[in-house]
Each structure stands twice: as structure tokens, then as C-alpha cells.
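All protein chains but one are shown in place.
Naming follows writing order (A and B), and every chain is counted from residue 1.
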Amino acid sequence: MVFDNLQAFIAMGGYGFYVWLAFGISFAAIAVLVISGLTARRKLQREFVKEQRRQERLAQRKREVS
Amino acid sequence: MWRWLHPYAKPEVVYHLLGRWQPWLSITAALTLGLGIVWGLVFAPADYQQGDSYRIIFVHVPTAMFSMSLYIALAIAAFVGRVWQLKMADWGLAAIAPVGLTFTFISLVTGAIWGKPMWGTWWEWDARLTSQLILFFLYVGVLALYHAFSDQRNGAKAAGILAMVGVINIPIIRYSVEWWNTLHQGATLTVFERPPMATSMLIPLLVSILGFGLLAGALIVQRMRNEILRQELRRPWVKHVLNQDRATELSKTEQA
Partner (left out) sequence: MNDTSNWAAFTAVMRRDLMVVMRRRSDVLNPLLFILMVVSLFPLAVGPGPDILGRIAAGVIWVAALLSALLGSERLFRDDFLDGTLEQLTLLPQPLPLLAGAKIVVHWLLSGLPLVILAPLCALLLKLPAEGWLTLMATLVVGTPILSAVTAIGAALTVSLGRGGALLSLLLLPLFIPLLIFATGAVEAALMGTAAWPQVLLLAGLSLLTLLLAPFAVAAAIRVSVN
């Protein structure tokens, strides 16, 4: 531990703004990447459910006609 | 050898294989990266010249390193897809490109932020920063072309050709930018060319390089699986997989 207390850690020897800005932006960019991967998966799922319902409706209509 | 490789050309097999890897890869990536970053931020000693501002190195250097190798990986995937007509390689391109773009973006932004306290401006037309900016543009081009096609198989192929053209261009770009920099006597940033690092700084740096590598791997695996599902959405095995997902989700909501 090279910092004496939490305040010194946040101040980063006077460079706090730059260090935390750099780490914050990096973290945000990676978070966006992770979340976009997760939502893509969920979107696929929704698309799939919609498609399946459509198929079911079509099948039902066919049964009614015949 | 081809007989042994053959099952791995099947999207279903690859999907499940990657699915087995994904949790382990994600966990080790999170742990290693966390260790490297915390070590770098809290336990590594301050630099005698740059004080604590040098701690940006623990994200800047790993992302800058991988931004380049990911573009080369992209081009290799495109080449494999082109020569052996392996559609999985084309999809790999779509999985790698966003990760590479983000890494390039992070290295650019952290470089600029590091630059402000060290040499007084946010942006300097230094050879390395400039080539990194051009690399960013190359990634943007590949992704823009990929997304411009409504048929994503064609999009992957077209983006692959562009990636191969780009990778041939990269050494030329590097050389030209370096030459341009000396011609105009631009700033050569010595911040990045440091004397051999002390071990107490080098070890956390190596740990975070490893962590970012694992992170890139985990993100690519995640995106690759999505890509396989998207491209094979009409196949029975995908229906089976998604049905199972839905069932587990439903049971979860019922419990809650």
C-alpha cells in the first residue's frame, strides 16, 4: 500500500483527475461492450419468440381453414 | 488432420464448445484484470519522474498492444474465411472487430489523457498517436462496411476483403507516419520510451496485460456465440438452445 489514506489515493499525488478520467472512460467503454453483447443475446431471444408465435398462428390458421 | 478438424467446422459444435469455455474465461479475465488494476493503482510505487500519473500505463499499454494484434487477427480470420471458405472464420471477424475498436479507442483516449499532465496538451501529432488514430479509422471502416450490408454473410465477406487490404497497408502507414513526423520535427514523445521499468511496476503491468488479453478472449467468445446464433437462427438446434434458455428464464421468474 503506497497511499497513506483514502484521500491520498483519490488525489493520486495531484493527478487524480487524469488518472480517474482515464480509468473511468476505459471502464465505461468495456462496460458498453459487455452490455451490448448481453443485450444482443436477449434481442435474438425476443426475435426468436416472436418468430415462433408467428409460426404457431400460421399453423392454427391452416388448421382452421382445412 | 482434416478429419479431426471437421467436427469443429460445425456451428453447433463450436457454439457448445465456446459455451463451455465462456464462464471460465470470463472469471479468470475478471480476476486477473482486477488483480492487475488494483495492484497497479494501489500497491505499485509512484514513478520518480511522473508521480502517480504514470498509473494510466496499466490500461494504456495493454490496450494499445492488443489493438494492433486484434486487427491482425481480424485479417487472418478474413484470410482463412476467404481461402478455405470457412463461414465460421467470417463470423469471427464480426466478433473481433468491435472488441478491437473499443481497445483502440481506450488506448487513444488514455494516451491523450496521459499526455495532458505530461506534455501539456491533450493531443500531439506524435507518430505513435497518429498511427493509432489511423488504426481506429481502419476499424471504423471495417465495422461500417460490415453493418452496411443487410445480408450479413456478404457483409462479413466484404469487410474481410477490406481488412486484408488494410493489413497490407498497416506497415506502409506506420512507416509513412514515422517519416512524416521526423520531416516536420514533430514532438517525439519520450513518455512511452521509458528506461527499463522497475520490477515492482513491471509485474502489475504484465498482470494487467494478461488480464486484458483474457478479457479480449472472453468478449470475442461472447460475441462469437451471438454471431453463430444470429446466422443460424432458423436451424433446429438453435431453436432447441433458445427454447431451453426461455424455459430456465421462465422458471426463474416464477420462483421470484
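Descriptive notes on the structure:
Simple rule for what comes next: a residue touches a chain if its C-beta (ideal position, glycine included) is under 8 Å from a C-beta of that chain, and two chains touch if they have at least 3 such contacts.
Note that the structure is predicted; figures quoted are calculated from it, not measured.
Every shown chain that the unseen chain touches in the whole complex is listed here: B. Screening B:I72, B:A148 or B:A198 against the full complex identifies B:A148 as the residue touching the chain left out.
Taking the complete complex into account, B:V165 is the one of B:I27, B:I72 or B:V165 that touches the chain left out. Residue positions on chain B in contact with the hidden chain: 82, 134, 137-138, 140-141, 144-145, 148-149, 154, 157-158, 161-162, 164-166, 168-169, 172-173, 175-177, 179-180, 183, in rising order.
The rule we apply is simple: only the chains that are shown with their structure count from here on.
Computed centre separation for the pair chain A/chain B is 17 angstrom, with centres defined by C-alpha atoms.
Remark: chain A residues 1-3, 9, 12-16, 18-19, 21-23, 25-26, 29-30, 32-34, 36-38, 40-41, 44-45, 47-49, 51-52 touch chain B in the complex. Interface residues of chain B facing chain A in the complex, by the touch rule stated above, are 37, 41-46, 51-53, 55-56, 59-60, 63, 98-99, 102, 105-106, 109-110, 113-114, 116-117, 215, 219, 222-223, 225-226, 229-230, 233, 238-239, 242, 245-246.
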